[in-house]
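Apart from one protein chain that is not included, each protein chain of the complex appears where it belongs.
In order of appearance the chains are A, B and C, and numbering begins at 1 in each one.
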Amino acid sequence: MANVTLPKGVSAPKSGENTWLWLWKLASGPLIFILILIHFAVNHYLGSNGLLSYREVLSYYSNSIVPVMEGIFLVVVVSHSLLGLRSVILDLHPSRSLLRAIDWIFLLGGTAAVVYGIWLLNVIVASIPKG
Amino acid sequence: MSNIRWKVTFQIYRAKGDGPVHFDTFFLDVDPDEYVLDGVERLWAFHDRSLCYRHACHHSTCGACGMRVNGVEKLTCITPIREVTTDGGTLRIEPLRNFPVVSDLAVDMGSLYLRMDQVHAKSVLPVTEAEIEKSPRDWSAEDQQYIRLSDCIECGLCISACPISATDADYLGPAVLAGAQQTGLSKDPALVEIVDSEDGVWRCHSAYECTAVCPSFVDPARRIMNLRRQVLGQRWQGLFNRKGAQNLAVEEVTR
Amino acid sequence: MSKPSVVIIGAGFTGVATAHDLALRGCDVTVVERGDITNGTSGRTHGLLHSGGRYAVKDQESAIECIDENMILRKIVPSVIEPNGGLFIALNESDLAYGEDFIEGCEACHIPIEQLTPKKTLEIEPNLNPNLLLAFLIPDGTFDPLRLALSFAATAKANGARFRTFTEVKSLLLDGTGNVTGVRIENRAEGKPEELSADMVVNATGAWAGEIAAMAGGNVPVKPTPGVMVAFDQRLVQRAINRLNVPGDGDIIVPQRRMAVVGTTSFDVEDLDYVPVVDEQVQQMYERGCELVPKIAQTKMRGAFMATRPLIGGGDTGRSIARTFKCYDHKETQGIEGLVTITGGKATTLRAMAEKTADVVCAKLGIPALCITKDYPLLSYRQYYALPN
Partner (left out) sequence: MNKVDNEPSRSKWIEWFNPQGRNLEGITFSLNRITGLGLTLYLFLHLIVLGTLARGANAYDNFIKLVHNPFFIFGEFLVVAAGLIHGFNGIRIVITSLGIGVPTEKRLLVVLMAIALIGTLIFAVRMFTA
């Protein structure tokens, strides 16, 4: 890190946020926008009355592109929401130890949510009647 | 100016030492084209000599007289009373937020000045560099040698209006980030370590309150967006040219 | 042996500059100010860094002070100055006639001038009145009033001076024989009274100097003379524009940041603490400003304000009073020991005023140190807030 001299009474910059975290939060926005449009359109307007029955859900997922798309959507939306929530927490000037704890909680919680979602996708795809 | 007189109620925030915060009410006959600061000065001169407030230039070049007028940050020396109330109306005057109160309406803006120094914000700059992106006119070669005072008068209105500055004492704040933008990361690469941080350019969430209250043509929000671009550019280059970027930064500091 | 203590009343230009000079000469300096830095006359100046051209014909003593100090300030505090020069422009026959005296006067006062053709003048300042007949380029400039004072105050602080703002002098402490031994003050921020004793009290209250001197039974022939100025919303010129004629009302336009400030008027006043801005004078500034820069007519007014000059009054009034400054040792004038008053002068000559005052104070206190402020670069004005008090 470059060595910058600080005037007295000014705190050193903290490393809790950086370009790449911000850029991902930013870039994931439009991705969600596109994916959610598809997600929505399909959920509500495919089939006669949306995906309101178990059978309709299964038939929706029988198109093999759908589970992949939903999987990507899950990763993007979970990371965007947790980074956004983290931003709000950063605005509240958290202590270093609290921020470290939150980082771990979000990392583990986010991973868990994604793993759970992918497991769920697998269960659904496996439930699709063959043929 | 006019011969019209308005009756206006001034509600003034008062705080002395450890005493309680309260509002004092004064009734004043004013010319609606007078400035809010003129009213406050008259309160001190003729009604209550214990009133403390900051002011110096009375024409928006020093940045001392920022206050909250009816809940909105104003540079009171250039805010006509007509713009902020009506005949028979009220002016509720409070100190700027997010700075320690010295007494009554006077706040200690030391932190802002120190941070301006931290990012090497220019107090004077070439006339050609005053604009954010490009100059409104073509400067002749002769013009380019001229120097002018920077637009930012370090009045703190933006810091008071910014919702993030309200909760995060370490957030550099709009004026400071705008100062860094004007300094420029290409001229002062080491600055990237200050602004690309938890307290820096990413804390802005586009409320644009700073630009809305800025009395001095700085447009801090726009400068923050431009600074983001500068940071992104420098980090992106750093990805492909790690050593180069670091050497440049070190060189700048040791020079 | 402990340092001799000096209390300076007033943190305007003379107060902060005197604090800087005396701190460098080894005094224990405390500045007391009833408001914040430069809340009186100093803050409200239009910010013209005089080249002396304005006074070169009728008041050459002031003119020479101005050009000398102008050059020194550019060197020691460049961070608060727009060093872009100024123009004296002639619009009629009377102006042209004055031009002859102007050239002579500037030469006598060693003010460098350059004559420009109307064409060249309009090239560099396209917003000037296109009917101008003649122009002279001179080394005027613009300074930021608050920041100029803060730079001196910051440097004084670094050398040990203390600044007590929002602290009002209620009375002077007198010994049994009527000599001044300190000040009785009130901390206005907390409402607490206090006493400060001092080996010397410097009255640097400018237009208010008479009021402080009277507290010790002394007097100062200061003639408070307010003037009105009007700021417009656009930087219409890059250089300070002066009318090439005898100094009068509304004959200066000073660029400042993204503004142009037109000044000024001159009138008498009774109550110094609040002087109203008179509508007619604002209108007059607008009209006179339009003569120099017609585009003012299409420019939004940004602010109107006034400042009270502390002129040294004999029997003269307003414009005819010299703009030079005076330092009074009240021991010599009224037999009061322990009190020195500095008043008069221009913002541009603040350092010279401080030098003269510090000379008087040091002579009285037996301090042999000489003035070194001419070559002493000032700290950034922002350091005023960084340094402990």
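Points worth noting:
Rule of thumb we're sticking to: a contact is a pair of C-beta atoms (placed from the backbone, for glycine too) under 8 Å apart; a residue touches a chain by one contact, two chains touch by 3 or more.
Computed from a prediction, not measured in an experiment: that's the story for all the values here.
In terms of the touch definition stated at the top, the absent chain reaches A, B within the entire complex.
When the whole complex is considered, the residue among B:I4, B:A212 or B:L239 that touches the unshown chain is B:A212. Chain B meets the missing chain through residues 15, 18, 20-22, 70-72, 95, 97-101, 107, 163, 165-169, 171, 205-209, 212, 221-222, 225-226, 228-229, 232. Those residues of chain A that touch the chain absent from the view are 26, 29-30, 32-33, 36, 52-55, 57, 77-78, 81-82, 84-85, 88, 91-93, 113, 116-117, 120, 123-124, 127.
Quick note on the criterion: only the chains that are shown with their structure count from here on.
The central chain of the assembly on a C-alpha centroid basis is B.
Averaging Cα atoms per chain gives one point for each, and the point farthest from that of chain B is the centre of A.
Each chain gets a centre from the mean of its Cα atoms; for chain A and chain B, those two points are 37 Å apart. Separation between the centroids of chain A and chain C, computed from CA atoms only, is 62 Å. Within chain C, the positions touching two or more other chains are listed as 382, 386. Across the assembly, chain B contributes residues 110, 114, 117 that each touch 2 or more other chains.
By the touch criterion given at the top, residues 1-4, 6-11, 13-23, 87, 90-93 of chain A touch chain B in their complex.
Against chain C, the residues of chain B that register as touching in their complex are 1-2, 16-17, 34-35, 38, 41-42, 44-46, 50, 52-64, 77-78, 102-103, 106, 108-110, 113-114, 116-117, 123-124, 127, 130, 142-143, 146-151, 153, 216-217.
Touching chain A in their complex are the following residues of chain B: 110-111, 114-115, 117-118, 164, 167-171, 189-200, 202-203, 205, 231-232, 235, 246, 249-250, 252-253.
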